[in-house]
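Not every chain is included here, but those present sit where they belong.
Chain IDs A and B follow the sequence of writing; residue 1 opens each chain.
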Amino acid sequence: MKSYLLSLCILLFAPAAHAASDAAVNTAWVVLASALVFFMQAGFALLESGMSRAKNAVNVMMKNYMDGCVGGITYWLVGFGLMFGSNLTGWFGMSHFAPQGGEPWDYTFLLFQMMFAATAATIASGAMAERTRYAGYLIGAVIISGFIYPVFGSWAWGGAYGGQGWLAKLGFIDFAGSTVVHSVGAWCALAGIMVLGPRLGRFANDGTPRVIPGHNLGLVTLGGFVLWVGWFGFNAGSTLGVTESLGLIALNTHLSAACGALGAMLALRSSSSPVLLTTTINGSLGGLVGITAGCATMGPGFAMLTGLVAGFVVVFGMRLLERLQMDDVVGAVAVHGFAGVWGTLAAGLFFNGDLFSWARISVQLIGAGMAFAWAFPMALMVYFLIAKTIGLRTSTQDEQRGLDYAEHAEVGYPEFGQTVTFDGSELTRRG
Amino acid sequence: MKSYLLSLCILLFAPAAHAASDAAVNTAWVVLASALVFFMQAGFALLESGMSRAKNAVNVMMKNYMDGCVGGITYWLVGFGLMFGSNLTGWFGMSHFAPQGGEPWDYTFLLFQMMFAATAATIASGAMAERTRYAGYLIGAVIISGFIYPVFGSWAWGGAYGGQGWLAKLGFIDFAGSTVVHSVGAWCALAGIMVLGPRLGRFANDGTPRVIPGHNLGLVTLGGFVLWVGWFGFNAGSTLGVTESLGLIALNTHLSAACGALGAMLALRSSSSPVLLTTTINGSLGGLVGITAGCATMGPGFAMLTGLVAGFVVVFGMRLLERLQMDDVVGAVAVHGFAGVWGTLAAGLFFNGDLFSWARISVQLIGAGMAFAWAFPMALMVYFLIAKTIGLRTSTQDEQRGLDYAEHAEVGYPEFGQTVTFDGSELTRRG
């Protein structure tokens, strides 16, 4: 009998030994998701460069390339510890700075979170394009990814190594970061463009807006596609492991993006505007930002509604900013900020099995409001200090020549007769 | 004894509990494959935009961006139900329209199939580029992804929720859709270009073809690479789960693409033509289309032969269409249609362990033929009706100005002196 049990034992352990372990499979999943989220950095670079003038193409690309680099290093150094370290008070963590060792999973988790921090930091680059000094911008990106983002992040997601953030304790839902990543990034961007002021020529003396068209709409479209592809990693990777719920999360992500583009198209048609490529793509990105909070906790019908509304939010949000004479080159504040607030609210409104609960909605509004209350004044102070010390805005001459020439001593398209397209003679500088 | 068994039981369940479940791992795999297939949409946009003139660059990009959006939504609404719903008759399904709930796997499966439907719809956009109205095109894309593609799809792949399609019952082999996706899309494209007629200036009065070069061959190449990368998701994802057979499928996909490019190069050299970049890339895409039907059921040597022949098919197919004075801007009919038929045949010819069986080959020919017999007249009718109602072809003036200016009120490269490259004076309009 005993030998029979023994052989049974061997038989039974054998298949288990050949089955892939959860830990290893989850690691592979999160590494792939991290690669996809990193790819979003390329999407931002393409989108923002395409929406800028050719004379700033190199500068925009460089900012996106380098904020991933310095943002990643800073997040490793301090941000990760602030966000996920042992968290006694609920306000920030105080361990795991510059992590060297640890369990295998710690490295995987750090990699994924590092990509998120870089995303939060890079949102400002597009809004502030075409007039920001390279050094000043990079210092801002370091502070966002190393301090502003992780502190707020600890409130909602913190405590991987003990404790829990205060927003998490309230029951705040933000699955993959409509608020934590996107709105926080957008409020930093808003502060940046307020400190900078609009580009030369963006508004006439009487405040009439003038369109400054982006130089390469093909890059913008490719950027939109790349961001969309990367978002599957952003949202579905936020499970931090392989589960059957990935399917719904990815489907919601896709449908909301599609409906965001449709919503933007309808919003443009409803106001007899031409269906602009840039705005349509921003609509789909608004749908992606919007579904990020609630992608794991609603059905596909609500996801489509979330995206559709996000498309409208983006169109009217961009108009609102323009009316306020704020110059957001790529529409980042509307896409990541306004659609992020809407998405955070939608995650509360359309929560599985508890639709339209006032308690839940209030918590969502508190979370979204606290993101603004924390990130906006902090970033305002940071950019103001940068402006008063090393300088944030380039000189008028450098802005006219283009930042590629002024800051990098090279141009993006040396053979295609790049010219300075604006001479500034009849326009005044604001801000 | 009992307690011994109990502890054994605990021991044995423990490793099983820590092993990743098949369902979760398959979900992760199909979500990643869906992201790759969606990325192909970017590949199409790049390839088609690069092969068009700069004055239509925005329009082509927009069409590809939006047909993924509206195609996805329509497929969710009706296409999925027609293709995979409860299938009593073998001709189409009648359940699962606008699916809201269901098992986790249902969402994953829907996502993957949605990407396929968008691929089928987007094939027409390149063929019909530079002369099609935006609204008319999008209505066509909606009908392809919501009706023409899913009905044929149900014949070959339908019945996920009961029943089986009639082609499947015959033993038709089309693993990932040489016929179901690519040929169906191509026959719709063929109908579209026949209704539209060629671009102004594409053929002289006496029928002599004139080359209208694409404006950006770098975009074309990048598009080819992106499509190739995405095809790993298209073919290997069609397993719908993680199996050891993925390796052969992916290897066959890669080798066939490589041999398709080689085949196109040899075909060009054999007729003393210059080795054009666009044709070489189309050769590799022909190799990809060709192996799509049989990638799971042949060895690598036959996969290479399939790809090599597909490269020749593409080159001579493009010439045939040109001789017939049909204007397929990107070669979509040759790449997706002719190479799709060849690939469907090759899947029968080179079937594992049953090479050159006449019975099998006849079934393959029936399937390929039925795809044409269903999709071509349906699409012809659809495009004809669109042409007679809201209009399919732009005005001559709009075509000369470019669709970017005429339909989107913006241009792709505002700083690079975009000009209308053709004035139409000596040429006549056909079709």
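Keep this in mind: a residue touches a chain if its C-beta (ideal position, glycine included) is under 8 Å from a C-beta of that chain, and two chains touch if they have at least 3 such contacts.
The shown structure was predicted, so the numbers you read here are calculated from the model rather than taken from an experiment.
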Assembly copy number, counted for this structure file with 2 shown: 3
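The rule is short, and it goes like this: only the chains that are shown with their structure count from here on.
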Distance between chain centroids, defined by C-alpha means - chain A, chain B (Å): 32
Residue ranges of chain B touching chain A (in the complex, touch as defined): 4-5, 8, 12, 15-16, 18-21, 23-25, 27-28, 30-32, 34-35, 38-39, 41-42, 45-46, 49, 57-58, 61-62, 64-66, 68-70, 72-73, 76, 98-101, 104-111, 114, 134, 216, 219, 408-417
Of chain A, residues touching chain B in the complex: 5, 9, 12-13, 16-17, 19-23, 25-26, 29, 32, 36, 53-54, 213-218, 221-222, 224-226, 228-229, 232-233, 236, 242-248, 250-251, 254-255, 257-259, 261-262, 265, 274-278, 280-281, 284, 299-301, 304, 413, 416-419, 421
